[in-house]
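Here we show just some of the chains, and they stay where they sit in the whole.
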Amino acid sequence: MSAATTQLVLDLVGVFVFALSGGLAAVRARLDLFGVVVVASVTALGGGIVRDTLLAQNPPYSLRHWPYLVVPVVASVVVFRFHPQVARARALVLLLDAAGLGLFTVTATQKSLAVGLGWAGASMIGVITGIGGGVIRDVLLRQIPVVLQREIYAVAALVGAGLVCLGHALGQLHAPWLIATAVVVFGIRVVALRRHWSAPTARNLEDQAGT
Amino acid sequence: MSAATTQLVLDLVGVFVFALSGGLAAVRARLDLFGVVVVASVTALGGGIVRDTLLAQNPPYSLRHWPYLVVPVVASVVVFRFHPQVARARALVLLLDAAGLGLFTVTATQKSLAVGLGWAGASMIGVITGIGGGVIRDVLLRQIPVVLQREIYAVAALVGAGLVCLGHALGQLHAPWLIATAVVVFGIRVVALRRHWSAPTARNLEDQAGT
């Protein structure tokens, strides 16, 4: 698979899992069907649209290729199929969110390097794209963005962006490197989540110490 | 009237009614004069600025033509004239919002088609432009966006975008078609609002059933 094909596939998979993540969050917030579709679409496409805007590549890639617009609708329908089972699916939402984070960070960093941006700017755009959809989702649902509450979230994206830059410098930016990097970001995020689950009161203690 | 002139007039009318909608919401949130002007301007111009950004037509049209910047200020002054009577004007805010939705969706979809975007992308930008200003307004005022709570909101915009695409395909994209489409969107939204008004507890019941 060429780098271009790999990027397209990773990007569409990222759109799908982020749409699931956004759709599940919207269902949990008890929005109706079309509210769910809107939140799922914004979560899935928001990061990439911000990326294309920052890279001066508008109209955004997703708006010029219809699969990007169909995938979030399909994901919303899938979420609705599993609606009753989803009530306690906070773990699943976070897991899908982690997968999307890895995929979007990798593809956005790669795309930024491809248009000649330096490692600092490319990493920044990688992180913004990776966390952007989730931040918009949380703001729309009036929740403090997950990225601000879980310290390893942005760090995982930053590590991923750095690995893509490293692969670029080494001339190794092919499919295996990209997929491995996405898996690393996913892994860091999941491990961080598990650790936080076993220590959920850390932040409250800190609050008391600070008051 | 040519299509271009029609678009300009519809656009300025849309700016005015959306500014009224934003200004009234800001007054109801008890913001001071300049907070009202800011919210009115953002609500009125936000959708179009996002549209021009996505279509790579920046600097935004509204920032290059001063009437777009004066109209929201005038609307804010109008809102302040009617300030005492406005206290119970939730119905009026929603009505103006529906008018702005129709006008903005129509002009944005037309503009997207004019630059060569396909029907899917043009519809997406039409919907984003139509609902964008209202979403920004609600986020700034810390309310869950109306579009997420009223299912017929985005659907009305989607129908309007589809009708503009249909008119484009039929070669009928002149003033009557555009105005009729805006009226259709407005009508769908108003009918949806009326139905919701007579069944305001529907969502609460759903919540209880789901819990």
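We call the chains A and B, going by the order they appear; numbering starts again at 1 in every chain.
To be clear about the criterion, a residue touches a chain if its C-beta (ideal position, glycine included) is under 8 Å from a C-beta of that chain, and two chains touch if they have at least 3 such contacts.
Here the structure is a predicted model, which means the values were calculated and not measured.
**Q** Please state: how many copies of the shared sequence does the complete assembly contain, given 2 in place?
**A** 3
Definition applied: only the chains that are shown with their structure count from here on.
**Q** For the identical-sequence pair chain A and chain B, what's the CA-based rotation angle in degrees, nearest 5?
**A** Rotating chain A by 120 degrees superposes it on chain B.
**Q** Indicate the whole-number Å distance between the mean C-alpha point of chain A and the mean C-alpha point of chain B.
**A** 29
**Q** Show which residues of chain A lie in contact with chain B when the two form their complex.
**A** Where chain A meets chain B, its residues are 26, 30-35, 37-39, 49, 53, 56, 58-60, 63-64, 66, 69, 87, 139-142.
**Q** Flag every residue of chain B that touches chain A in the complex, lowest number first.
**A** Of all residues in chain B, those touching chain A are 53-56, 112, 115, 117-118, 120-121, 124-125, 131, 135, 139, 142, 144-145, 147-149, 151-155, 203, 206-207, 210.
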